[in-house]
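Structure, as structure tokens:
A protein chain is absent from this complex, but the other protein chains hold their places.
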Amino acid sequence: MTGFEDVRDRLEELPDAALVVSFLVGIWLLLTALAFSVGGAQSANLAAGFVGSVTVLVGAYAILTLALNLQWGYTGLFNIGIAGFMAVGAYTTAILTAPVDPGAGGVPGFGLPLWVGLLGGMVMAAIVGAIAALPALRLRADYLAIVTVALSEIIRLFVNWGGVAEVQVFGKRFGTGGATGISFESPDEIVATLVNGPGQPLVTAAESVGISGPNVVNMAYGLSLLGIAAGSYWVLSRLVNSPFGRVLKAIREDETVTQSLGKDTRLFKIKAFMIGCALMGLAGALFRGSAGYISPAQFRPVITFYVFAALIIGGSGSNTGSILGAATFSALLFYLPARLGEYVPTFGQSAPGNVFEAVAALGSLDPTPLVAYTVSNVSTLRFVLIGVVLVYIIQNQPAGLLGHRNEPATSVDLTRPHAADGGEADE
Amino acid sequence: MNQQAQRSADATLPDPAESLLAVRDLDAGYGDLQVLDGVDMDVADGEYVVIVGPNGAGKSTVMKSVFGLTTYMGGTVVFDGEDISKRRPDEIIHEGIGYVPQNDNVFGSLTVRENLEMGAYILDEVPEDQIRTIYDRFPILEERSTQKAGTLSGGQQQMLAMGRALMLDPDLLLLDEPSAGLAPDLVAEMFDRIDGINDDGTAVLMVEQNAKEALRRCDRGYVLVQGQNRYQDDGDVLLADQQVRQDFLGG
Amino acid sequence: MSDAEPVGTERTPESEVPTTSDAIDSPLLEVQGLRKEFGGVTAVDGTSFKVGTGALTGLIGPNGAGKSTTFNCITGIHEPTGGTVRFDGHDVTGLAPYTLAKRGLVRTFQIARELSEMTVLENVMLAPPAQMGESALRSVLPGLREQVQRDEADVVEEAWETLEFFEIDHLAHENAGNLSGGQRKLLEMARVLMTDPEMVLLDEPLAGVNPTLEEKLLDRIDELRQDGLTFLLVEHDMDVIMNHCEHIIVMHQGRVLAEGDADTIQSDERVLEAYLGGDV
Partner (left out) sequence: MGIAETVSDGRRLAIERPDAGAVAAVLLYLVADLTTKLLGTTVYALGFRVMGGSLTVGSLASMAVDGLLVGLAVGLAGIGLSMTYSILDFANFAHGDTVTVGAFLGWVAAYVTANLAVSAPLTDLFLFNGGAQLSASASWALVLFGLVVAALGTVAVVLVVDRLVYRPMRDSGSISLLIASIGVALALRYLIAFVFSTQTSGVATSGARLQLFAGVAITDNEIALLVVSVVLMLGVHLLLQRTKLGKAMRAMADNEDLARVTGIPTERVVRLTWVLGGALAGTSGYLLVLESGTISFNFGWILLLLIFAAVIVGGIGSIYGAMAGGVLIGLVDSLALIWLPSGLTRAAAFAVLIVVLLLRPSGIFGGVSTA
């Protein structure tokens, strides 16, 4: 408790940009340190791998968390169908950019450039969001939640269905690929081309210190996602620090009052919901589809709850908090434990096949099998950790890392005008 | 702002030990909002006392405070010689006070009989004889005993709520606007029922909007204005007092 | 004992209610035969009255008389079952609250509904109508945002002035949820004035307000009336009603029982009877 507040107080004192950057750098350093302590001769490459992967995760979750913050943190719209909107974005992108003639076993698409696909994905996610929102916005918060989660499952089951794996409409053949998924223009590939082309000197330099080309590409991809997250942050911050954001906050607080003050709240809610869904669609394509391939299994509802965990940790209602929450969740709770599990020494003991053997060894006063088993199953246990952290935060620190901050929704300075005149204004 | 606000002189207050219920200098409200400001009130054994006053005077708040449902801010509530000012409702029920809230005072999806049973929840056994007594007092409840309470008319629900509060045979019954929402022809009948309950020895403390009828029937009345005692006297006396009447309309 | 009868079945139609409304020559608000039923219960049963431009009109009546429902029907919270509401010469019956507010008809709430996780300044800055930055695009796009900021700078200035007017400017950066009950009432008034209304419906603005604040609020209302604002006031404190309202409407059992100035109302035996619970 006090530890948490201590951390929070220290976070308070930094300006937002410095806060986020130092947080990220801290995570990178931590992972680098881990790599160098276990990697031996391969340390540099291992560190690059760690940093690249974690940056992709942080970037993707930052976009998702920011989007959810607009919907839930600002407007109070309880959307737990994030996975579904990600799927809509990703599948639209995939269908638009998949090659027209994919060759054997592939699913044909429209062969459009990636940026068109991404734009289409965002638009489609926003449209589906609007369709979901229009009737559902008058429902109680928890009802809206259930409608959205049900919709996300319907979407997943639909794209999974063999009947739409490949269809022909007006002579044009395209589809979702059903359960096997669909390959399309890989965003990663585009970054790789850039890195290996204009960025060749960088790659050469990296290779000279032992970092492999693919790892450089991975880092570049992560940084691109971070860049998009930063762009989203910029857009969303302007959006909410304005009269528009003020209305959203007011809706969250009391919709009837907001209406009585002359605001058509439905319109604002739908706009906020659509913008959030568009970003979720973008993240769906770039994150789940980074390698140029998506399948229905990547859009299970559980991702939605990861994003929620990130937002709750960071602090609902704060954009900076959203990014910190995304970083904390994806790097420290999701990624780091899995790496630790791989590299933590297990006292030379190989892990037993199951927990019962491990526990049985306790009978002969040998705790090492249990430790080894635990370590080797860290990737499972981290979800328990995430659950416990979520409960802890909601019980003890419901405002999260930064959610308690008062961030007035305005585009201008709020200090009293004429204050310098000694208040002669109206007295 | 009301210079004429004459607190009943302390000298005239009876010794709390002699009253069934003695409220002294009670401050209470909800959260940080104070509603009652030094209220004094007494109910003797078997007495029928009515609280009247203009809207927003804090009448219901007095009742809720006696029953432990408000934020306590000072003063005492003594019932049967015991200080109950900081007790919770479920403890106060044990002391022998029954409370009938103003609205939503029956469990709509439970039958009439089940509603009555809930009134005696704290007993180990359902007191069949008490249910009998209540059925005798309110025959309509026996007639409708297996019907869902939510399907009863407003007047019947009010009787059921009273019946439920009487299940533990309390010494004091608190009634919060029993005539609220009743059609005019039912109001008189409701007051007759209350008279009957009081005649059988249960003391009644009642808040009523329908001041005229209530003052006419009660033993004693209190006029509350803006969270403070304004007048107290026999019901008839208050009813006849022009000043009391004016206080309802200010001026 | 029979089931409850619907209230007022044997009453005369609304047109026969004696009113002094006709005396009001330039009504801003006209309520005609307003009815509202919930399920089988008639809460408002053919209420008709007028509110003169620039007047402070009191709406009173015993509990359950239908004042709040009337308020809610006028301001679009409830859709009336029957009757019409005319504002500034136009039929506004059943319009959504935000449409009414845009036309200059706004209300406060009986229990102050501050937006608690927003600052006092944000609360009042929300209210001005048609702010440029309420467009999502304009608040984001470079070039347009500068216009938004200029527009908002004016709003900030107006907000500070309004807070000063209600003497809560020292609380500007406080979260509204931290205010006392009386301060919340002041904030609610300040917020509603920022919508630049023609008429304000006040639902018990003085409940829970201490006497000093009460004076302050009443003074403000008087000042605003001099600027041409019209007020309709529901209030339980009879002293306030009798001393400040030039016109008083008394409701009882869902209809208008009497109308007139304070003397007329105070000398009307039927009003007193209604308050004392008599059957009128």
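Residue numbering begins at 1 within each chain, and the chains themselves are lettered A, B and C in the order written.
By our rule, a contact is a pair of C-beta atoms (placed from the backbone, for glycine too) under 8 Å apart; a residue touches a chain by one contact, two chains touch by 3 or more.
From a predicted model like this one, the values you see are computed outputs, not experimental measurements.
Checked against the full complex, the candidates B:29, B:75 or B:119 give a single residue touching the omitted chain, namely B:119. For the chain missing from the display, the contacting residue among C:91, C:222 or C:246 is C:91, taking the whole complex into account.
Between the chain not shown and the residues C:27, C:62, C:83 or C:254, the one that touches is C:83. When the omitted chain is restored, the residue from A:116, A:146, A:202 or A:414 that touches it is A:146. Mapped onto chain B, the interface with the missing chain covers residues 67, 69, 89-90, 93-94, 99, 101, 104-110, 114, 117-119, 121-122, 126, 150, 164. For chain A, the residues touching the chain absent from view are 78, 135-136, 139-143, 145-147, 149-151, 153-154, 157-158, 160-163, 301, 305, 308-309, 312, 353-357, 360, 377, 380-384, 386-391, 394-395, 398.
Heads up, the rule we're going with is that only the chains that are shown with their structure count from here on.
A simple rule picks the central chain: find each chain's mean C-alpha point, then take the one closest to the mean of all protein C-alpha atoms, which gives C.
Chain geometry summary: the mean Cα position of chain B and that of chain C are 33 Å apart. Annotation: 46 Å between the Cα-based centres of chain A and chain C.
Chain A and chain B have CA centres that are 58 Å apart. Multi-chain contact residues, meaning those touching two or more other chains, do not occur anywhere in chain C. Every residue of chain B that touches chain C in the complex is listed here, in rising order: 1-2, 32-33, 54-56, 140, 153-156, 159, 179-186, 189, 208-214, 226, 245-246, 248-251. Put simply, chain C touches chain B in their complex at residues 1-7, 62-64, 180-181, 204, 207-208, 211, 236-242, 262, 265-266, 271-273, 275-279. The residues of chain A lying in touch with chain C in their complex are 235, 238-239, 242-247, 249-250, 252-254, 256-265, 268, 271, 275, 317, 406, 408-414, 416-417, 425-426.
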